[in-house]
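Worksheet for the structure shown next.
Removed: one protein chain of the complex. Kept in place: all other protein chains.
We just call them A, B and C in the order they show up, numbering each chain from 1.
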Amino acid sequence: MKSKQRALAEGQEQDAVILRYSTEELEAVTGASEAELFSFVEYQPEEAERVGHSEYSYWKSVWKSFLKKKSAVVMLIIFLTVFVFSFIAISPLCTKYSHYSELKSSRSNKFATPDSEYWFGADNIGRDYWYQVWYATRHSVMLAAIVGVGEVLVGVVMGLLWGYVRKLDRIFTEIYNIIYSVPTIIYMTLIALMIGKTFLVMCVSLIAFNWIYTAKSIRNLVFMYRDREYNLASRCLGAKLGTILTKNILPYLISVVILRMALSIPQTIGYETTLAYLGLLDVKEPALGLLLRNSREHFINYPHLLIFPAAIVSLITVTFYLAGNAFSDAADPRNHV
Amino acid sequence: MNKNEKDAILSGRERNVILSARDVEVQFSLRGDRLTAIRGCSLDLYEGETLAIVGESGSGKSVFTKTFLGMLDANGSVTGGSILFEGEDISRFKTEKEWKRIRGGKISMVMQDPMTSLNPLKRIGVQVEESIRLHQGLSGAEAKREAIRMLDIVGIPDPERRYHQYPHEFSGGMRQRVVIAIAVACRPRILICDEPTTALDVTIQAQILDLIRRLQEQFSMTIIYITHDLGVVANVADRVAVMYAGQIVEIGTAEDVFYNAWHPYSWALLSALPQLGIKGKKLPTIDGTPPNLFNKITGDAFAPRNRRAMAIDFKVDPPFFEVSETHKAKTWLLDPRSPKVEQPASIRQLSERMNQDYGSGLKHPHQDPNRVPVITVKDLQVTFGSGRKKFVAVDKVNFEIYKGETFALVGESGSGKTTIGRAITRINPATEGEILFKGERISGKISKEVDQKVIRGIQMIFQDPLASLNERAKVEYIVSEGVRNLKMCKNSAEREELVQNALREVGLLPEFASRFPHEFSGGQRQRIGIARALIMKPEFIVADEPISALDVSIRAQVLNLLNELKGTYGLTYLFIAHDLSVVRFISDRIAVIYKGKIVELAEAEELFRHPLHPYTRALLSAIPNPDPAIERSKKLLVYDPAQHDYSEDKPVWTEILPDHFVYGNKQELNQYRGML
Amino acid sequence: MTPSRQPTRQGPANNETSMIKYTIKRLLQSLLTVFIVVTIVFLLLRLMPTDYYFTEDELIKLTDEQKEDKLRAAGLLDPTLTQLGRFYFNLLTKGDLGTSRRISNGQPVLELIGEKFGISMRMGLIALGIALLIGIPMGILQARYKNGIFDHFGTAYTIFINAVPRLVAYSLIYMLGVKVFKLPSMYSVRDPMRTSILPIVCLAVGSIASYALWMRRYMVDDLTKDYIKLAMIKGVSTRDIMFKHVMRNAFVPMAQNLPVTFLLTIGGSLLVESFFAVPGMGPLLTRAITRYDTNVVQALVLLYSGLGILGMFLGDLLMSLFDPRIRLAGKGGETR
Partner (left out) sequence: MKKVLALVLAAIMILSLAACTKNNNTPSPSNSGTNPPGNSSNPAGPATPAVEEVKDWVHYLTQVNEMETFNILYSQANKELQVLTNCIDGLLSNDSYGNLVPGIAEKWESADGGKTWTFTLRKGVKWVDVNGNEKADCVAEDWLWGLEWVLNFHKNAAANTSMPIEMIAGAGDYYNYTKDLPEAEGKALGIDKLKEMVGIEATDDYTLVYTCVDRLPYFPTLTTYNCLYPAAPALIEELGVDGFLACTNENMWYNGPYVLPTFVRENEKVMTPNPKYWNPDCKRFDSVTYKMVESGAQAYQMYENGELSYVELTEDALNTIYQDAGHMFNEKLVEARPTKYSYQIHLVFNKNQEDGETPDDNWNKAIANEAFRLSLYYGLDAEPYLARINSINPLKCANFCYTMSNLVNFSNGQEYTERVMELLGITPSTEVYARYDAEKAAQYKKQAMEELAAQGVTFPVMIDYYISGSNSTALDTAVIFGEMISENLGDEYVKLNTLTYVSSLANEVRKPRKASIFINGWGADYGDPQNYLGQETYGEDNAYYSTAYSNANDITDEALIAVYKEFTKMVNDAKNITDDMDKRYEAYAQAEKYMMEHALCIPWYVDVHWQLTQVNDYSKIYAPYGIQTNRFVNWETSKDGYTTEQYDAFAAAYAAGAGK
């Protein structure tokens, strides 16, 4: 109809374009007779009400808007590929070893550069580096994931309380100051000395010293949402604190929570490397941090020992960070159309 | 320009077009989808006139004018049409250099929110001076002098001192004056005012409107005034353009549009005004919501909501039909082939209907000997913070609300009206005094039992339909929340039924229960909010500005609903508002509150007829009327709290007539008595 | 850096005295926090077995009785609270934080820190300067040409630096610097210029990224504000808007974090200083902990938390200078 309109828009006058349609034209366009066209239609108020609705599901929309961001999808695919591949790479498909303990040193192969047998070369005592790197990848990603999830869980619960219960503000602020103003390394060292440094202890202590940052950002958000009218409404309707926190506030924090997760994985792997450097890491099984630390002894002469784990670490952290960021954007309903 | 010249222009004898937009189409791309915000808009702007563009939110009125300044957001662009200004098609402008020739010096703009439109880190004077330097070529002391003069012109007292202050040291109204000073200091030919008073209190709004009118004369500007408020339109406009769904649907002089509108949408808008309603009767409403502009629209965009739509309205976009030389409307109703229709009665009678008395047939609650108070507020005081930061929001307030009445509390923002409402619903604790609900104390520490009683008995409706619903919960949950919290039903089936009934009650489809709030229009959301309160079967509802955030067309729905429910369930309302004109339509008694104190309380008509307190009178004088004739001749009263001298003669809360209370000292009371 | 902290926005207040009162209150609160932090670390250290007091060698050679004698002589067998009391008593009356035992035997801790902090601070400040000089303009340019090629490169850089563990980044810099640019890998007091290059580069890469990131973010935020629109409507050129409006406004939240960053340069960087053998403060803390040099640990914690909290305070103060809306207290303008 538009082109038609344009074509007819010749008798221009001021203020508005005044068009004239002849009956023939109208009938041609609409396929209805003049009488039909110019008769009143029964008014349907329900139809009016219905206008503009669509089927909406929160998570579907999250996915939809996430999938729209092609680069983020690519990042997620890379991340997942790397993670899944860390399982495949140490499966019989790619390697002859079935367990880490089967890796054997070999004096003739030490510092071997990558070749068809040793895809990532061999380390300083001649062990296959491919297997080690992928094994470590899996290990580190799991650690990071556990810490990330744990940190976010604790952080969210505490953050909600911190933000909503005014009496607790002082205490939490003090805790924040205590954790924030003393380098985490002190705590980590003390814990390693006094308790140990098993995988479990690592997870728990990393969570113990990082949740506060999540909690802090959650708290700031809760401050934003706390006095929104819908919370007042819930209070008028007799909602308990727990209900308000879980039903009214928590759902709004999803995107922030995801963002924290996205940040915490690179952060955890970063911590891992620092802890390995300080000797605060369990050495039973290789972690990426451990490989990176070990490679520091040799990387000047044998760069492949640094490059492979570094590349994979970077790949994981960067892709997860980007994908996480995009997902966090997508989780924000303001970005749903 | 004097009145004669203006009339000359309006009558079309000397039409000097300053800006001419033709078929402007604006599209935005949003995450891959294209939204057509302006669908072929044409407009001629005459030199020296004030054109008001009126429309609901989303109608594209702001976007349209932004194209004149090249100020569209980055994802939007003019995709069709032309805008001729001073011989150039400015819609073709690409570079900043080109736009710089236009912006400020030729066309300038005043934005809606004065709180955010000034740079918080720069001194007021410097920000004004920036315009002066750029467009008047002045510098140094001269520029400063001019800036101070501009501040003076826009009515900022003590401009020399104010020059050095920062925006946060100014009130909203003062900031808007500064913004206007900045815009006007550019000496533009055209000044676009984009809802410049929406965020301001009524009394301030009236002053700003006055100011703009004065400046227009002083600096010979042409003004485009964007607003959704027909009262404001009536006040300022020479000509009015009504926009709907990205199109202008009717354009004409103010008189044309107000007294002789022809587009069904214009009719709907006007007749839905509470000011034009008859107390105790339903307001005509517009159902539904504006169309989704992401979709392709065939025919008249208003057709689905139009009670007099013809088949052709759904099929072919109507052209403009000329009603008179100055008046055009875009509706098939004007086509000679269409059946003859008359304008609705309310439109025809607009001029007669305005400002009539609501008559004597109304009930006078004070004459009812059996009235029982539902809520009694005694010496209520609410303070926030403590010590140095202490702030008294409500200061020794007394009133009673009787069963079955609608009690209105009117005041400007920050007056404490909302706080009173929240004190009654126990959101804000009362610092002193007490509140009784059916004779039982509900303020301070109360037993769990009483608490439950309060939750069931007193419910609240909130101002902002966006903020008052939890967007991450389904309607079902939102509506049933109170039922869940108080475990008022045995199983989920029962609950579901309650929810569906409540939805039906407020005129929503039961199937909406499974949807999320953001799928609904403002009016629908507000109705969800009402359903949520209603499901508790309350006796008393605090309605905190339930319609002030809604578009005109939707207000009527909500007001009708509230009135209807009151009849059905014998509800009692505390209706909090800042707008006296709405209140007059809905309420039985009105209390006027100023800075935490109730200054006057009376039956609605009594208050309108005999306003005593100077603040009430100022407030009444500032109400915008959707009638150009009245608006143009009205006289504004300004309230200055300094006029009271309470140093010796202490004020008291006095019942000056039966059920007419006023706050004043002896001398004032005597004076008031004289006025009766 | 974590610019998420918001200063408390105060309503208008009365006069100069309340300003002073408020400042004192803030300072007292800060002191309390420092006190809590130091006390907690003090108590944590006391939780460790006392045998950590001895070197490996001593543990072999000393009899249990001898060990006990020595612990008693060092006051470590006293009740923890007595020890704590003594610590604060000495600190408050004599400014004495004790002597080091394992880092530098018998040397007063303050002297030990005194000889080290200068170098960390010098290096940190140079790196900070560079980071500001590069990071801020980078952020500005990114914001100015948002979504341009430079912006994409800048964002890629910031993401890489933020996501990749520092150890990896430093190793790569080390490798490049030593192998390709033939730079010395070890800091030397005799040739501080050349030998500082690599550590300073390492220190700066991270801060450049975060300054660029935050500057860009704040500016992009500010660019959507109404007052920028008003300035555009006024006809102010984009350049002027950038420089006269956005940049300054965006700089305010950055300024808040400067004092902390500035002060904490004293702390040095653990990894960088270890890598390049910079004789600074960075590795001191972990070394002191692992050697159970309690006095050194306590002093360092006192220093770090004190500086951190002082920095936050100064940050708020600085911000209140930049931003007229924020007053620590007092001098509020009239609001109506």
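Quick note on the criterion: a residue touches a chain if its C-beta (ideal position, glycine included) is under 8 Å from a C-beta of that chain, and two chains touch if they have at least 3 such contacts.
Quick caveat: nothing in here was measured; it's all calculated off a predicted structure.
Q: Quick one: jot down which shown chains the absent chain touches.
A: Looking at the entire complex, the absent chain's contacts are A, C.
Q: With respect to the chain omitted from the figure, which of C:Ile40, C:Leu77, C:Leu110 or C:Val178 is a touching residue?
A: C:Val178
Q: Using the document's definition of touch, tell me which of C:Arg46, C:Arg217 or C:Arg291 contacts the absent chain.
A: Selected residue, touching the omitted chain: C:Arg291.
Q: Could you tell me which of A:Thr23, A:Ser57, A:Ser91 or A:Ser105 touches the chain that is not displayed?
A: If we include the chain that is not displayed, A:Ser105 is the one touching it.
Q: Across the whole complex, list the residues on subunit A that are touched by the chain not included here.
A: 104-105, 107, 110-111, 123-125, 127, 189, 192-193, 197, 277-284, 293-294, 296-302
Q: Could I get the residues of subunit C that touch the absent chain, sorted low to high?
A: Contacting residues on subunit C, toward the hidden partner: 49, 51-52, 54-63, 66, 69-70, 73, 99, 102-107, 112, 115-116, 125-126, 128-130, 132-133, 178, 182, 184-191, 193-194, 196-197, 200, 255, 258, 262, 274-279, 283, 290-291.
Rule of thumb we're sticking to: only the chains that are shown with their structure count from here on.
Q: Just how far, in Å, is the C-alpha centre of subunit C from the one of subunit B?
A: Once rounded, the distance between the two centres reads 50 Å.
Q: Quick one: subunit A and subunit B, Cα centre-to-centre, how many Å?
A: Computed value for the inter-centroid distance: 42 Å.
Q: Just give me the whole-number Å value for how far the CA centre of subunit A lies from that of subunit C.
A: Those two chain centres are 28 Å apart.
Q: Do you know which subunit C residues sit against two or more other chains?
A: Answer for subunit C, listing residues that touch two or more other chains: there are none.
Q: Applying the document's contact rule, which stretches of subunit A touch subunit B when the two form their complex?
A: Per the touch definition, subunit A meets subunit B at residues 1, 5, 9, 12, 14-21, 23, 26, 29-30, 32, 34, 36-41, 43, 45-54, 56, 58, 65, 68, 228-230, 232-240, 243, 247-248, 251-252, 333, 335, 337.
Q: Can you tell me which positions in subunit B touch subunit C when the two form their complex?
A: Touch list, subunit B to subunit C: 69, 71, 96, 100, 102-105, 108-109, 111, 113, 116-122, 130-131, 134-135, 165-166, 168-169, 171, 174, 179, 182-183, 186, 388-389, 391.
Q: Sort out for me which residues of subunit C touch subunit B in the complex.
A: These residues of subunit C touch subunit B: 10-11, 13-14, 18, 225-227, 229-238, 244-245, 248-249, 252, 322-325, 333-336.
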